[in-house]
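All protein chains but one are shown at their positions in the complex.
== chain A ==
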Amino acid sequence: MKSKFTTAVVTAIALAGPAMADLVVPNLSYRTGAYAANGIPYADGFNDYFTLLNERDGGIGGEIVQVPECETAYNTEKGVECYESTKGMGALAYNPLSTGITYQLIPKVTADGITLYTPGYGRTSAANGSVFEWVFNYPANYWDGASVAIKYLLDENGGDLAGKKVTLLYHNSAYGKEPIRTLQALSEKHGFELQAVPVDHPGQEQKSQWLQIRRDKPDYVLMWGWGVMNQVAIQEAVNIRYPMDHFIGIWWSGSENDVKPAGDGANGYKALTMHGTGMDYPIYADIQKYVVDAGKAAGAGDMVGTVLYSRGMYAAMVIAEAIRKGQEIHGTSAVNAAQVRDGFENLEITEERMAELGLPQFGPPFAASCTDHGGPGAAMIQQWDAAAGTWNSITGFIAPDDAVLDPLVAEDSAAFAAENNITPRCQ
């Protein structure tokens, strides 16, 4: 009786977990809690892309991709628990969509030898591959975002921001504080006055901050927000009649969720984006056919083409391409985590490849290397059209000011290396 029970338990565990030969990419998602509205479309896009590869192509290099999902509720402790509970499945890479979780996982993935991929979030200086061997954050990071925003404002002002006032409204967290250092350096370089205004989590009440903005009358407001902070900030900006086309959010403050609650008032609001949005990409026909119509979509299928769905799909695409590269380098389809890391480090995404994937002009081409885990850092500016309910790109990809950013990345990563006794490699 006892042995039958043991056999049943072992069988159940074996069936519940991924098959040993499968490629495993856990999805540390958040479909519950205060940030669920953002976590859901991202997780759907992430899952649906791998489902598409499995259904249409039979996986990657003939290997089916398993995407076990673990709910973090955007909580750092839960995120770490999710990591610990899934890494034993043979996890090849993690993308936790949380800067707080990322900071906790960096030492863990380094010790365990698993790639941490944090596109557009996480620790900015992880772009320095010589220090952060197991972390990648291409195609862009927060400091790139700050620089691109300022370059856009320079373009808008004939190349001169001297004497202008720029306010940074930021989520008072590790994430929100990331761009401050870069903006301070850029303010010294370009002569604009920078004021940083923090908003405490969750950001439901921002009266003080917007009274201050109304008094100070900054020429531009940049926002590093997430979740309800974005919606309230945009509504408060409408309330004080702040010109929306002078209000620019980072890519985490630029989804449909952020602007729709403010209705027509949000018209003209701008945000950065590191990838294209909307349905004008051939890949969506395949997602409709192989995923949504087949009843295999991660969600209800109603998020396809939205900003955060597109971003989750993009992250999955990069991970899939890194796996493919790892397979190519090592000549085996059943790659392990170390081989996939090699794939990340040697990954080259060209425009031709993006077109083959059904995503022409979707993201910037880039080539990673041993030292460069951060990519080109280019981003576009998009603007919200409230009447049409769409984001429209109003610029092409703008490259960041590497002359300012490179020393900052070098300084921060050197400090991390010193704190953690890391000897930089491949210099």
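Quick note on the criterion: a residue touches a chain if its C-beta (ideal position, glycine included) is under 8 Å from a C-beta of that chain, and two chains touch if they have at least 3 such contacts; residues count from 1.
Just so we're on the same page, contacts and distances are computed from a predicted model.
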Among "histidine kinase", "Autoinducer 2 import system permease protein LsrD", "Amino acid/amide ABC transporter membrane protein 1, HAAT family" or "Sarcosine oxidase subunit gamma", UniProt-listed name of the chain not shown: "Amino acid/amide ABC transporter membrane protein 1, HAAT family"
Absent-chain contact - pick from A:279, A:300 or A:394: A:300
Full-complex contact with the absent chain, from A:40, A:340 or A:398: A:40
Of A:119, A:227, A:326 or A:400, the one touching the omitted chain in the full complex: A:227
On chain A, residues whose C-beta touches the chain left out of the figure: 31-37, 40, 172, 196-200, 202, 204-205, 207-208, 210-212, 214-215, 227-228, 231-232, 235, 238-241, 257, 260-261, 263, 265, 295, 300
